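Here the complex is missing a single protein chain, while all its other protein chains stay put.
Coming up: subunit A.
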Amino acid sequence: MSTVREILKEHIEWRHQVFKLAKADIVKTYSGAALGWAWAIIKPTITILVFWFAFSIGLRMGGKVAGFPYILWLIAGMVPWFYMSEMITQGAGAIRKYRYLVTKMKFPVSTIPTFVSFSKFTVHLFLLGITLVIFALFGYLPDLYLLQLPFYMLAMLMFFIEWSLFSAMLSSVSQDFLNLVKSIVTPIFWLSGIMWDVHKIDIGWLKTLLMFNPVTYVSTGYRNTFIYKIWFWEQPRSLLYFCIIFLIMTIAAVWSYRKLIKEIPDVL
């Protein structure tokens, strides 16, 4: 518990710097390239178009989903994935990337995952804005269900900050761990029901297992909001499983932080 208090205290005391560094992280990501901010859109757009082409044209699977065009269904689930995939890898590498904050000055290490996450989250908000515009262009205007989106966004943000703290601490001790994380991103993508409909699975145990997957929970949550029109309290079992995973992640993050905080400056 004292570790949790310490982490929260550091966040409150350094909140101004956390926001400054988040801003700096965005600037750093996009300012170096000639096209700058455009890259924040280009990469996701290409990915979505390629998948749309492969599935809709190539595999001829792209029928309407719950009355929505396939491409919209794809976008609704992919948009949170871009944030999550960035956080899985770059969240795990966060402390290594900002090692100068650890080894060259006094800086609260626990806030590094937080500002990296805020930086990625800003890009996510930007993409979300574009998503709303695209839906509007197809004639689907925002409705009441959009009100639950902040819930999923907060769940996603918090979960991946914790993931990042947990994995970044381990990655700073071991490059092996970071490589392991990088190699499981693609499997996670294909196993988490981003490209296929989780609702259609009829193997009971597999469905239960998928409910424990936070990536599935968030991605499906976005689709429930945009496409299926389901409120989050209408699926209490999914919510409960997500809470369990969230709790486990919290414990893992605090454990890894407490275990390694004194060792990290010596090995980075």
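Before moving on, here are some points about what is shown:
As a working rule, a residue touches a chain if its C-beta (ideal position, glycine included) is under 8 Å from a C-beta of that chain, and two chains touch if they have at least 3 such contacts; residues count from 1.
We take it that contacts and distances are computed from a predicted model.
One chain of this complex is left out of the view, and of "Protein-glutamate O-methyltransferase CheR", "Fimbrial assembly family protein", "ABC transporter ATP-binding protein" or "Selenoprotein B, glycine/betaine/sarcosine/D-proline reductase family", the protein name its UniProt record gives is "ABC transporter ATP-binding protein".
Taking the complete complex into account, A:Thr103 is the one of A:Thr103, A:Thr186 or A:Thr208 that touches the chain left out.
Of the listed residues A:Lys9, A:Lys43, A:Arg237 or A:Lys259, the one in contact with the hidden chain in the full complex is A:Lys259.
Across A:Lys28, A:Lys43, A:Lys64 or A:Arg237, the single residue that touches the chain missing here is A:Lys28.
Mapped onto subunit A, the interface with the missing chain covers residues 16-17, 20-21, 24, 28, 32, 100-107, 170, 173-177, 256, 259-260, 262-263, 265-267.
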